[in-house]
Structure formats: C-alpha cells, structure tokens
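Missing here: one protein chain of the complex. Every other protein chain is in place.
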Amino acid sequence: MSLLGEPELTEDGEFVINIGPQHPSTHGVLHLKVWLDGETIKKVQPHLGYIHRSIEKMSESLSYRNFIFATSRMDYLSAHINNEACALTVEKGLGIEAPPRAQAIRILMAELTRLSSHQLWWGCMGLDLGAVSPFFYGFRERESIMEVMEETCGARLTQNYMVPGGIMYDIHPNFQNRVKNVLKQIKENFKEYDDLLTGNVIFEGRTKGVGYLSPEDAISYGCTGPTARGSGVSCDVRKWFPYDGYDKLQFNEILETGGDCYARYMVRMAEMRQSVRIIEQMIDNIPEGDFQTKTKAVLKLPKGEFYQRVETARGELGVYIVSDGAASPYRIKYRSPNFSNLSALEHMAKGAKIGDLVAIMATIDLVIPDVDR
Amino acid sequence: MTTEELKLSVATLFPAATFDETGEFLNVMVNLPEFRNVMKTLRHNSELSFDSLFCLTCIDWKTHLMMVYHMISKQHRHVLVIKVKLDNTVKPEIETVCDIWKTANFHEREVFDLFGVNFKNHPDMRRIMLDDNWDGFPLRKNYVDENMISL
Partner (left out) sequence: MSLLLTIGFGPLATAIHNWVTASISNATGALATEMVIVGISLLLFLVPLCFFLGYMERRVAGFMQMRLGPNRVGPQGTLQIVADTVKLLLKEGLTPDASDKFLFNLAPIIVVVTSMLVLAPIAFAKDFQIWDISIGVLYMASVSSISVIGILMAGWSSNNKYSLLGAMRSGAQIVSYELSVGLSLITIVIFTGSLRMSDIVNSQADGWWIIKGHIPAIISFVIFVIASTAEINRAPFDLAEAEQELTAGFHTEYSGMKFAMFLLAEYINLFIVSAVAATLFLGGWMPFHIGHWEMFNHIMDFIPSSIWFMSKTFLIIFIIMQFRWTFPRLRVDQLLNLEWKYLLPISMFNILLVTVCAIMGWYF
C-alpha cells in the first residue's frame, strides 16, 4: 500500500498523513504534514504558500492609496483593522492625523470587526470539535454585524473603508441605531454561547490541558493576540502602543494563565465582551466634524522608514514601509499575526492526538491568506 | 529605558555599532562579523533583555541587501532595530538567530524564500511559500517574471 509513491511508514515506524491543503478543519489551504505514532503526533510540519499572492511585491508597484485594498484580502476576517494599520502607517509618514470623528468611527468599525471575527471563530471552534450547532449560533450575530457593515461600507467581508487621512465616506444615518440593536442582541446571546459550549463537560475535556504554550515560548515564538494572552503574556497593542485614541477608552486587556486551548478560548470569549464595552462607550459619542483630513491627490511619503502596529482579531499586525520618496512604497512588509502564531503550532501539537491538533488549530484561529500573504 | 539611555548602553557594549535616529525607533547598524554576538547579548543582557523579535525582514537596496530586525523587550518596554548590511548580493549569507528567538525560524525561511539570503546553521533552510524548484527570488528588485501581468 502506498500513496503518491511514499512509503506507508517511515523508518521509525511512524505513519505520515497529509492534513490539507483540502481538509475540513484547516480553514483554508493550509497543508500540514503530520508524523503519527498511532494517534499520537510526533511531528507537524506546516507547508505554506498555497495562497501566496506576494502582496508585498504587488504593493511595491501600487500607489499609497491603492495598496491598502490588497490588505483586505490578507486577514479577510479583520479587513477593517488591516486597512486601518496601513492608513495609520501612511498617516505617520505624512505626519498627519485623522480627525476625531474618523478616529471614533475607525474604533467602532475595528471593534465590530473583532466581534464578528470572534463570533465566526466561536462557531468554527465548535464545529472543529464536532459540535455543529454553535456554527449557526455564531453566524447569527455575525450576520447582523455584516448587515451594519454592508450599509455603511458597501461591503460585507473585504471592506475598504479606511483611507489615509480618515475614512472614505461618512457613516450611514442608520448606523448608530443599528449598532445599538446589534449590541442588545449580542449581549442577550452571550449566555447562549456559554450554555452551548463553555460549560460542556466534553468541551472542557477536549480543551483543558491541550496544546500548552508557556509564556516564555509564546514570547519566543512571537505569538501575539489571544494566543499569547491565553498564556498570560501581555501584548495588547491597544494598551501598549495606543493608536486612534484607544488610550481614552475604558477596557481591559484580557489575560488568562492557563496556556491551553481552554485559556485561549476564554480570552476570546472575554474579548468579545470588552469589544461590546468599547462600542458602547463610543456609539453615542461620535464627535461631529470632518471624517477625512485633506490630503494631496498623489501621496508621497518622505524618505525613511515607518512602522505601525495594530491589534487585529488575531494579534499584532505590523506594517513596515520603507520609502524612497516616490509615489509607491519601496519595500513594504506585513508582520502578520498568524504567520508567527502558526510557527508555534508544531511546539504545541507535539505529543497530542489528532483531535487535539484540530482543537489547537481552532484556538490559534488561523486565517491562511494572512499566513501566506 | 529611553532612547538616549538605550543608545548609551548599546554604544558601551558594542563600540563598533553606528546609530541612526531619524525614524521612530533607534536604529543600530551592526557589522556582519559581530552580528551574532550582538544579538545574543541583546537577548540575554538583563538590562536590555530583548525577548521578543517582532519583525524580521530584508530590504533590497540594489547595491546591497539590508537585514532588519525589530525587537522589543516585554520587561523594559523598549524597542530597538538592528540592521545588518549584506554586501554580497549574489550569495548573501548571515548567521541565524532562530536559536535565540524561535519566531526567527519561519521569518528567516521567508527571507530565504523571497530574497535568497542564506541563514547559516538554520535547522530547516527550505523555501516556505514558493515551490522548491522556483527560479529566482521574487522580492529582489532585479527579479523579472516573464509571466507577470502588469496591472
């Protein structure tokens, strides 16, 4: 018996299977080569690049207004936040700042994105562990957020709403009312989330003590976002390096010390509540005024290097622009959260079962285009 | 530590390093031979203790390549950028740092894949994104892809 000409067993008697690139639980085209001893994982080797589009190279020939749109396609679940990061970097280069109204709307949009991303993650997390129903419950609230997005930004998934100097156009008149309705609905339904999954015995058995990541390893592997905060590593960019006026808001950075899948799960569950808290503070206090600073038609960044980071739903996204003074970036680097988080997968999955691998991947919350770029 | 203090302590540790303060962070230019030693010291020196390497990339300046390492200390909350100039653009080589920061493993493979910089002593120096028998290094400025469609 052989597949693709490979021997069935390695010399050490290990069984090699390829999980992906087409697999129900890799959430995209991730390819993991897994060495198994029975059901126990000996080694995991991620093979990337199935959706590598070289966005960094593309951006080198795009203007400072255009390259932002490519980033919506990176981490498509946090498109707003990706755009925000790019807009902020360009603003940093130009030495301007978005008007207060634009900043407030940016925060609202970013937090709505975070909420919807975490809801999708929650549904998929349940699905990955074999419970199908959470998927539909997670999508219920996500759908109402998507409708708000659609009304204001004109798109549901790859919104291109943030531009250098502010936002592209003002919010829809219904925006505030609809967001309030969504918040009401979400707050009522948080209880359902907990009832369906959080307290379940099987769920706790599947996640507690699985995929342990120590704080030292989390830092060393460059993990950020809920993946690192589940290990007790403080890394919330919104607190460490506030942007767009996050420093004026009341919210907590969620830290869990478990370091296992359950801790990462709890971090995201609590983060949803923090996002709701942030939106509640902002929704009635959107300042009046311009939604965009006046900028030149052709943007040119001065010669130099600019680095800006933001907190996406998955962790720290860094945008590093090297400018030679031309109308398009000389070199652009996206330090994507998933790329670093994925590198810790092998460490976490060693010695676990196949079922655990799925749970670990679910709690890292991988978005493959963000890994491959 | 403020930028001034940071500059002072780095300067005392490595007299050969040169500084550039035009950007947001303190940039330190390091020579290739003492690079690995610098990185080890930055990681393990208790005053500096840069425990997180959050960005590792390369810039192609046509005449030379420039490795850029962004690092932060979670403990002291200071950021430092280390830059290393690689003059050999045909076969650029540099020591790996992936035993100092594990995150460098993937990032160095990415730089190898897209810039062709070879990292000495890296445990798994293969292409990470592209096909194993891909020709050329896409992020180099002299890379030409005859199949590329201009937008």
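Chains: A and B, in written order; residue numbering restarts at 1 for each.
Definition applied: contacts are C-beta pairs under 8 Å (C-beta built on N, C-alpha and C of every residue); 3 or more make two chains touch, one makes a residue touch a chain.
Keep in mind that this is a model prediction, so the values were computed, not measured.
Trainee: Need the list of shown chains touched by the one chain that isn't shown.
Mentor: Those shown chains that the absent chain touches are A.
Trainee: Of A:205, A:287 or A:351, which residue touches the hidden chain?
Mentor: A:205
Trainee: Where does chain A touch the missing chain, residue by residue?
Mentor: Per the touch rule, chain A residues meeting the hidden chain are 1-3, 15, 17, 23-25, 39, 126-133, 135-137, 140, 196-197, 200, 202-203, 205-206, 353-358.
Methods note: only the chains that are shown with their structure count from here on.
Trainee: Between chain A and chain B, what's the gap in Å when you average each chain's C-alpha atoms?
Mentor: From the centre of chain A to the centre of chain B is 25 Å.
Trainee: Which residues of chain A touch chain B once you look at their complex with the stated criterion?
Mentor: Touch list, chain A to chain B: 48-49, 52, 54, 56-58, 61-62, 92, 217, 219-222, 224, 233-235, 240, 304-307, 309, 316, 318, 320, 322, 330-331, 333, 335, 339-340, 342-344, 347, 372.
Trainee: Using the touch rule from the top, collect the residues of chain B that touch chain A in their complex.
Mentor: Result: residues 22-25, 27, 51-55, 57, 59-60, 68, 70, 74, 77, 101-103, 105-107, 110, 114, 127-131, 138-139, 151 of chain B touch chain A.
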